[in-house]
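With one protein chain withheld, the remaining protein chains of the complex are depicted in position.
This part shows chain A:
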Amino acid sequence: METVIGINFGSTNSSIAVLAPNGHFNVIANADGERMIPSVVGFSNDEEVSGTQALQQVVRNPKNTLQGFRKLIGKKFEEVKASSDVTHPDIVSKDGIPAYKVTFKEQEHIFTVPEIVTKHLKHVHEEAEAYLGNKVTGAVLAVPTYFTEHQREVLAKSAADAGINVLQTIKEPVAAALAYNFGQNPTKGDAQDKTALVLDMGASSFDVTVLSVRSGIYTILETAHDEALGGEAFTDELVQLVAQEFKKKTKVDVSGNKKALLKIRTAAEITKKQLARSASAPCSVESVAEGLDYHASINRLRFELAATKLFAKCNALIEHILEKAQLTAGAIDEILLVGGATRMPKFQSRIRDIFPETPMRLDQESDEAIAVGCAAQASLIAGFEKEDIAASTKENITVAPHTVKPIGVTGPNDEFFTIIPSHTPLPAKRVFEFGQAADGQTEVYFALYEGEQDPLPPKKEKVEKVDIGSDDEEEEEEEDLPVKPTYHKTTLLAEVVLKELPAGAKAGTLKIEATVQVDASGKTIITLREKKSGKQVRAESA
């Protein structure tokens, strides 16, 4: 029996998911009951701890508590900015690879980053096996889009050292799309060709991806990420807020007191999460500095005001990526939210500024989406031989020609109906059904065009308003919705006529099925078929 899991190895938290027999995906909680397992490895006096337990010792033993090691995977020592101080472990070079210097069992030890990754993944793997009660035979891991091939390899090797049989490593936004079942089950109401914006705000970075799905196949059109944005950046703002307030109340400045800041952070993290749900949340830190406590209730508005700049940065990044991908906001069919920080109400409402109407997918627990997507992929390929998986992910298969411009038909008023959109991997095949225009019509004319996107409307200069009070006005101003891309300039590709249709049918009652196929070289085949009589005509480009 194959038992396969999906592992989301995040830079702050990791999670594991598995396909349950009922067809749902379960996210596995660790022994401490946490579904989000902190990506932390720690060394106490005589014990090596991982996950929740390791995180719990961070205030007490920061020098021997290692966090954020995912960022260092596959990097050289010179590339790493070592922030060595009292609250961070020491990073040294070992054969050019960054390594941590820790005190363990009263001795100095040096562990390289891959070794730490192995320790962490081993812990995660063990948690999964403990939960499932049997051996895990394979796993799919998610990696950020910006991971290089080398980084992927280092991660895969570390995972293999941890005893994990890595079936495949997939990209995080793609895993999330799979978890949201984005474009996987096209129905009449749900088109098979769509474009999504995946917003992944984890604890320590903000990844934006434009992802197209064409007949269920994903292609990443554009991606951008900002490591300065992320849940922790927002927590930092809250920490500043609390520190200022503490100073006002007690006249004690804690800005240089790293230990005090660390204490505030732990409390602020909880407060931030509560603020995502309620308008105000308490924040209490005991003995911040000089034996003084801090107890206060923080208003959501105040927090949002403090973080305005961060929200603006998020939106700027989204707008930047749209511009890079040459897409209007209207070309995005869905927004997929990933990562715990996307739960912030202000974050969502700010995105609404750009996409007022676009459906925002929240049906998947956002910080578990990646693990669930990995588990979905793992269960899909569980039965395959490892060589076959490796062979099918090779470039000769994954690199495919994609259409540049949409192919479709034009209506009487020059409106363009897309049949095969741009960015569609070839070969592609689409089947559409049409009616006939007039009563008693016995011949139908099918003309296939290639559309050229009209130039994007000039960008409106928007002034970022810091004043929260004017929110309502802002919304009123933005009445004009972003338009779907239009294609007025077209090139005629082909004309086909289906003759001898059954006579006497009323307009629109005949069902004519048009199949348009484009193969890898760009060769086009058009087939028209009247469904009831089976009459058909086929035309093929040279």
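Keep this in mind: contacts are C-beta pairs under 8 Å (C-beta built on N, C-alpha and C of every residue); 3 or more make two chains touch, one makes a residue touch a chain; residues count from 1.
Note that in this section contacts and distances are computed from a predicted model.
**Q** Just to verify: the chain that's not displayed, which of "J domain-containing protein", "CTLH domain-containing protein", "WD repeat domain-containing protein 83" or "Possible replication factor-a protein" does UniProt list as its protein name?
**A** UniProt lists the chain left out of the view as "J domain-containing protein".
**Q** Among the options A:105, A:277 or A:429, which residue touches the chain absent from this view?
**A** Reading the full complex, the residue touching the unseen chain is A:429.
**Q** Among A:4, A:58, A:175 or A:281, choose the residue that contacts the chain missing from this document, as touch is defined above.
**A** Missing-chain contact among the listed residues: A:175.
**Q** For chain A, which residues touch the unseen chain?
**A** With respect to the unshown chain, the touching residues of chain A are 168, 170-171, 174-175, 178, 184, 188, 191-192, 215-220, 373, 377, 380-381, 391-393, 395-405, 407, 409, 411-412, 417, 419, 423, 425-427, 429-438, 441, 443-446, 450, 491-497, 507-508, 512, 517-518, 520, 522, 524, 537, 539, 541-542.
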